[in-house]
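What you see is the complex with one protein chain gone and the rest in place.
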Amino acid sequence: MSPLLDVRDLRVEFATRHGTVTALDGVSLRLEPGETLGVVGESGCGKSITALAIMGLIPMPPGRIAGGSIRLDGEELIGAPERRLRQLRGRDIGMIFQEPMTSLNPVFRVGDQIAEAILLHQDVSRDEARTRALELLRTVGVPDPGQRIDAYPHELSGGLRQRVMIAIAISCQPRLLIADEPTTALDVTVQAQIFDLIRDIQDRLGVAVILITHDMGAIAEMADRVAVMYAGRVVEEGPADAILDSPAHPYTRGLIGCIPAIDPALAALDRLPPLAEIPGVVPPLHLLGQGCAFADRCIEAVDICRKVAPPLTGRGHAVACHLHAAAAASEES
Amino acid sequence: MNELSRSAPERAASPAAEAWRMFRRNRPAMLGTAIFLTMLGVVIYGSLFGGDPFEIVWAPQTPPGEDGFVFGTDYLGRNLATGLLVGGAPTMAVGAAAAVLSIFIGVTIGALAGYYGGWVDNLLMRITEFFQVLPALLFAMVLVTLFSPSLVTIATAIGVVMWPQTARLTRAEFLKIRELEYVTAARAIGAGNGRIMWRVILPNALPPLIVSATLTVGVAILFEAGLSFLGLGDPNTMSWGMMIGANREYILDAWWPVTFPGLAIFLTVFSVSLIGDGLNDAFNPKLRER
Partner (left out) sequence: MNTAAYIARRLFYGLVLMFFVVVLNFVLIRLAPGDPAEVIAGEMGGITQEMLADIRATYGLDKPIATQLAIYLGQIARGDLGMSFFFDQPVAKLIGTRIGATILLVLAAQLVSILIGVVMGVFAARKPNGVVSALVAVFSTLGYALPVFWTGIMLIIVFASWLPIFPVEGMRSARFEGGSFAYVLDVLHHLVLPAVTLAIIFLAQYARLARASMIEVLGADYIRTARAKGVPERRVVFHHALRNAVLPILTVAGLQFGNLISGALLVETVFNWPGMGTLAFDSILRRDYPTVMGILIIGAAMVVVANILTDLGYRLADPRIRTEGGRR
């Protein structure tokens, strides 16, 4: 079966004051229909840029797609005409953003903002679009949708606005839904509701989901596969269970060590070697040299780490770390 | 792109020195400075050695360049070159004095409103709104006519109508800065309100105020020119605006008597505006990178 989404060796560059920086450096991802891919990594690792690249929404300039391929159902999206991309956006790929407070247009009613997406992609009347918008509001669990359809964004709470965003994203029954940190800006209680809603929608529509989040609990519950990103690269990729149970990359282990273990469902993860949170921060892209980008923060770094960037190796569960490569090699021999 | 924009620490220089360095490298701003200094030189020279601009020296409306009159003569036969030399002084003097007055009023009111907040702010802002409701030129005209036109009344009238903008800007800056740590720190070591306002907050509010003060000078010059054009200037003092006003009935016969004084006003204000923009860029280098 061919994958729904096949991203290969994607490179994105930005022109900045410090010259050209490489925001994505050879990112590859695969997603089967109906599957959920969790993408994790600290802020600035390139998760959003990956999502925007798939949408064809990298701001150009200053951005530039410097190489690689993005295929949706076998169709190459890089270099595709804007008309075609516009058709796909909102119809075949829906996207939910991190900031529900600012992601809706403040001067239009939410019902109209949902209906607009429907009218753009489907041959229906205004009334029909409104009826569907109403249904969608009900689907995403907005209470009292008959009233709320005529509300302006500022009249709704953050959680409700995010539900409206979800309604917009699924309004044309997309095959792929990208949720970029959909809960980061929300209250803790609301976060769980939004995740439940996304899972519910996935069950109902059979849509494939790219879930970008810091919430390892949500990853554990929802993701089939996980990609861990660091400084514009995928450093570990594989089945969710494998990565959560036995993270191979020192960075992934650090990340998982950061989980606040409040959720009892996460207690299972306690058997992981307890790692303190990772010291240091993601280096600014323009200061990246050769070698492993994580080397400066890695407690296990060895000499070669500063000289040669480790490639992503392994089938199924792939890791980009010299230590892991060595371990794998010695196991094989 | 925050982490990207914070570059490796550059050699620290004092903010004023840094701003001056930026300003010097800004070509339009340097051009403005050059034009302004030239105009200023001409005006100073003119008021010392310019001669009598009211004296009738030749046939009326002699075109520029003829009979040795570089700028020609006006409808009465007065030498326009003399008028241009002499007529800048009241414009610049009144403009500067009015700007100083308006900045003084505006900064005082804005600072008190922004610093004290509460009812003081409320009252002062209502007064500011009140003055913004009065069409400034009309109000200045009334003041000048009621109190007879002289350079002092004109400068006062212009100063009195122009301050609201400065007050609003100052208030906004004070509101912002009074919450900052170093103000709290100053208060903690026992600095009084007056000291905090004028010694702690004001110096930090200066960059935007300096930019706005520069632009205020330009507006004040235009104001003076407008009043003189209407014939409300000091009748005994020749000014660029007055030259335009006096000759405007005859523009269809002779274009030069109105064109050159207008150009002089324009060049002066234009140079001030370039300087203002340059200062703005120098104080806010980030804004320019957009």
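Note that the chains take the letters A and B in the order they are written out, and that residue 1 is the start of every chain.
The rule is simple: a residue touches a chain if its C-beta (ideal position, glycine included) is under 8 Å from a C-beta of that chain, and two chains touch if they have at least 3 such contacts.
What you are looking at is a predicted structure, and each value in this text was computed from that prediction instead of being measured.
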Touching the hidden chain, out of B:Phe104, B:Tyr182, B:Trp198 or B:Phe266, is B:Phe266
Across B:Arg24, B:Lys176, B:Arg195 or B:Arg248, the one contacting the chain not displayed is B:Arg248
Contact residues on subunit B toward the hidden chain run 129-130, 132-139, 141-143, 145-148, 215, 218, 222, 225-226, 229-232, 241, 244, 248, 251-252, 255, 258-259, 262, 265-266, 269-270, 272-274, 277, 290
Contact residues on subunit A toward the hidden chain run 55, 57, 82, 86-91, 94-95, 97, 99, 102-108, 116-117, 120-121, 152, 154-155, 165, 168-169
